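What follows is a structure written as structure tokens; I'll ask about it next.
The complex appears here without one of its protein chains, the remainder shown in place.
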Amino acid sequence: MKRLNIGMIGYGFMGRTHSNAFSQVNHFFDVPYRPVLKTVCARNAERAQAFASRWGYESIESDWRKVVESPDIDLIDIASPNDTHAEIAIAAAKAGKMVMCEKPLGRTAAEAEGMVKAVETAGVRNMVWYNYRRVPAVMLAKKLIEEGRLGRIFHYRAKFLQDWTISTELPQGGEGLWRLDVAVAGSGVTGDLLAHCIDTAMWLNGSITEVSAVTETFIKSRKHNLTGKVEPVGIDDASLFLARFNNGSLATFEATRYARGHKALYTLEINGEHASIAWDLHDLHRLQWFDHKDEGKLRGWRSLHITDREHPYMGHWWVPGLQIGYEHSFIHQAADFLIAAGEGKSASPTFREGLATDQVTDAVLASAKNRTWEKVK
Amino acid sequence: MKRLNIGMIGYGFMGRTHSNAFSQVNHFFDVPYRPVLKTVCARNAERAQAFASRWGYESIESDWRKVVESPDIDLIDIASPNDTHAEIAIAAAKAGKMVMCEKPLGRTAAEAEGMVKAVETAGVRNMVWYNYRRVPAVMLAKKLIEEGRLGRIFHYRAKFLQDWTISTELPQGGEGLWRLDVAVAGSGVTGDLLAHCIDTAMWLNGSITEVSAVTETFIKSRKHNLTGKVEPVGIDDASLFLARFNNGSLATFEATRYARGHKALYTLEINGEHASIAWDLHDLHRLQWFDHKDEGKLRGWRSLHITDREHPYMGHWWVPGLQIGYEHSFIHQAADFLIAAGEGKSASPTFREGLATDQVTDAVLASAKNRTWEKVK
Amino acid sequence: MKRLNIGMIGYGFMGRTHSNAFSQVNHFFDVPYRPVLKTVCARNAERAQAFASRWGYESIESDWRKVVESPDIDLIDIASPNDTHAEIAIAAAKAGKMVMCEKPLGRTAAEAEGMVKAVETAGVRNMVWYNYRRVPAVMLAKKLIEEGRLGRIFHYRAKFLQDWTISTELPQGGEGLWRLDVAVAGSGVTGDLLAHCIDTAMWLNGSITEVSAVTETFIKSRKHNLTGKVEPVGIDDASLFLARFNNGSLATFEATRYARGHKALYTLEINGEHASIAWDLHDLHRLQWFDHKDEGKLRGWRSLHITDREHPYMGHWWVPGLQIGYEHSFIHQAADFLIAAGEGKSASPTFREGLATDQVTDAVLASAKNRTWEKVK
Partner (left out) sequence: MKRLNIGMIGYGFMGRTHSNAFSQVNHFFDVPYRPVLKTVCARNAERAQAFASRWGYESIESDWRKVVESPDIDLIDIASPNDTHAEIAIAAAKAGKMVMCEKPLGRTAAEAEGMVKAVETAGVRNMVWYNYRRVPAVMLAKKLIEEGRLGRIFHYRAKFLQDWTISTELPQGGEGLWRLDVAVAGSGVTGDLLAHCIDTAMWLNGSITEVSAVTETFIKSRKHNLTGKVEPVGIDDASLFLARFNNGSLATFEATRYARGHKALYTLEINGEHASIAWDLHDLHRLQWFDHKDEGKLRGWRSLHITDREHPYMGHWWVPGLQIGYEHSFIHQAADFLIAAGEGKSASPTFREGLATDQVTDAVLASAKNRTWEKVK
């Protein structure tokens, strides 16, 4: 098996999920590469070292440019805050490295376009970590749709509900809280949570043509950790939109961090002429399935426990009835990337697909600002 | 439509459910009789009058014998405490009346045998109010089993869990609390709750051949409302048993009033070679259905919302999606009785079927006492 | 107890639910009136007679004007199609009758304004049958909100999903299908299903200030039962909108008859600073409740089984654990009306409140047509 040397940029929440994926993928999947945790890069050397020790990275680096330029590195994985994605990805592509990037690809579609151009010009393998596609239940939904079981699609709806920023005491900015700092994050829940919903939606249901959105910032100012001052909050706390898909179906999308009682409730539902599918992240190992072709008196929503060998990815894990969790979606995505890379291809979602999501989030933010329906480019 | 004059004995909880059934049945079902609320009988005239006024009974009576003997009465409905069932039923049968009796039929199988003999000798229509058979979801379960969809049956399990007697402050005996008084009730949860479980079980899965049981009285003495003294509690607070059915399947049964958090959680499940069924009273309008013949990757428990026209009884109610409740099981049972009576037949469960349940509860109590497996007679 | 003579206009689905409410209310509630089913009015005498026989109406009538003018009638209950509401209600008010009207009040706010003016000018008791307010779980939600338990409200969401019109074979118009005929119904799901969602929402969360909507007619033409010809479908099959409430909260609303797998899935959720509530019509006897003040490690959504004596209305029914159903919401509304009438008042929602809902549905339809945010009048 070929070794694939990883240069990891970032060591936060996503640095952990990606490192875990690289550590675990060969234990469960037969892929043509063995990822080697070569270098982790962070500005704070002490934290980088602690992270390296825990995960077994061979070295640390404080300047990402050195990692990008290192001949020892085959793949740059960008798990650092959103404002760093474009610069690092473009440099990595120019250096001929494979590039993985945490979502959203850019803070704006304009940023993302530069990234797409870079990887396509360089011809390097690339992928955006929209991990929820690789939850087995979601992958099964994709297969059922591809098999044509739903018929004409009428409705799509998705929500991503959290409640962790309701307190006015919570500051913005800096370590662990950069998602609340618009300069770093680009937007609030639109780029953070809705981006996930949009990526899955377009993968399952095709492109979105137009949107009408509303956003709100419920808490208008918060102390900023970097300046120490109370500053206006620039992000959207909640973002809701109506959409039309290219296939004629209608949709509602909603993301918020102010839905008391929901920790990370990403739900999706799709209603077709013949069948419907629903899924939620709080019970990610289940898929809800309704098939109108079932005998009349016995029609009902089936709660599928996605733990059988014939379910996507599940033949690699344990035995029927024993569930996997959140982290496994990253392991699956790593496996799919390594298989694709072995065939000289990128894995889905590519940077180009990541750009498409940014184009929708741009339209959402424009619609909310302009109070108009906006076409998606 | 023929009138059917009802003589109601009792005015408590069951007096209300039965009276409601008679009031409503013609509004929703085409049956050959129109029940007329003729007389309600209770020792306390004031309460009887209040009950009669509320429900529209034409008269009241304090001596049940007079009701039984009245030429104006066609049907005696016994909704009074358990210790009155046998005497009233036997007298009513001898008087040539149709007889309905609240469950359990007798306090013991010996009592019930006398009742069966009386109605069969007199040739009068009869029925025991085991109402849960007429919940549409339960009736659908019956149909699915009769259609042979489950194949060989391996397991049956039923529980009836309540929590209303946990407090030591609760007295026993008298108005509203006679179910805690062994002299009146005959037994505790065995005759009250397990009897329901057993009736449904034998209807769905055939006869029970032997049982091994354990019972417990958690609170050993309570104030008695009639004597005003603290007296030993004679009833079983909890009753659990293992059983073998005649068809070779194994079962667990459990009833208790000490299951904190459950108000009236009657649940049943039956596992067959090809399919399984589950139901619970707290969501009585749903039936859980698992069919192994479904395509492998899409096998799962279906939550059937039993509100379609093609579901049992539901064509008589509203429109799909709109649920009915507890009281409707009595209306359905009244409708079935009236239809059967129109054909000169009794409706199920007859007194003879009610006796079979008493034979099982007798075996359960004997087993708990003797610490042995007991054959059911 | 005073008698209250009912003149029922219409004998369809809603004629049945209202007649049942009048039949049952005195059995379970102590109210100052005994409704008497005096006259049912329908153009088809045979059907009127069958309906009268089933429910016990004393007489039938084919011209609603005669009922309105009859000195024997105290209350006119309008359960006929939407295009008849205004004319009948205005005449009834002028005749000094109490008036109940099935929802929506008018086909448009303009129609409804005339009706409000009539009842207010005449000073007659009035009510619109938005029955879902009287589901015990929904009434409990109202109480919890009024007690201030939720704090500042951030989000409201409501959906009403059905799937009964997906087939292209279904005709429009005439008996049982007038809801698909825009001339009779006024609109499609907007006035039928969304109106329910909007009524409950404004009752629970205050007024709606502006909306952005989209509607769709998925099946463009259907055979018309009255003309026998295939004609364009004028109703909206689906209607979705974003809203801002006066209290600053954001909302999504959606109604459709094309959500495969859902029969009548009316769901609502409200997220406040301290607590959240969710409810759905398919399990109407439950309320979901999340309280952030619960101890941290034990915070979770509670599934409240709304069957206790201390739950709204439930002290009038059975015992804890035994659920009621859809029809009971009408009985509760009848009880509340009779109590209010006894005090010389109208019961909520009054015609004026019903008008407010029509103003929102007008804004929704205008927004969908104009592709703009629309202020609610």
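Before moving on, here are some points about what is shown:
Here the chain labels run A, B and C in written order, and each chain numbers its own residues starting at 1.
Note that a residue touches a chain if its C-beta (ideal position, glycine included) is under 8 Å from a C-beta of that chain, and two chains touch if they have at least 3 such contacts.
This one's a predicted model, so the numbers in the text were calculated from it and none came from an experiment.
Only one residue in the set A:S23, A:T84 or A:T372 touches the chain that does not appear here, and it is A:S23. The chain not shown here is touched by just one of C:F28, C:W289 or C:W373, and that residue is C:W289.
The chain not shown here is touched by just one of B:D199, B:E254 or B:E327, and that residue is B:E254.
With the whole complex as reference, residues 13, 16-17, 19-20, 23-24, 26-27, 54-55, 162, 164, 262-265, 281-286, 305, 307-308, 317-328 of chain A touch the missing chain. Those residues of chain C that touch the chain absent from the view are 140, 289, 291, 294, 296-305, 308, 310-311.
For chain B, the list of residues touching the undisplayed chain reads 154-155, 157, 161, 163, 166, 212-214, 216, 218, 238, 240-242, 244, 248, 250, 252, 254, 256, 258-262, 271-276, 290, 292, 301, 371-373.
Simple rule for what comes next: only the chains that are shown with their structure count from here on.
Taking the mean of each chain's C-alpha atoms, the chain closest to the overall C-alpha centroid is C. Each chain gets a centre from the mean of its Cα atoms; the one farthest from the centre of chain C is A. Averaging Cα coordinates per chain places chain B and chain C 36 Å apart. The distance from the centre of chain A to the centre of chain B, with each centre set as the mean of the Cα atoms, comes to 55 Å.
Between chain A and chain C the centroid-to-centroid distance comes to 42 Å (mean Cα coordinates, whole Å). Shared interface positions of chain A, defined as residues touching 2 or more other chains, are 301.
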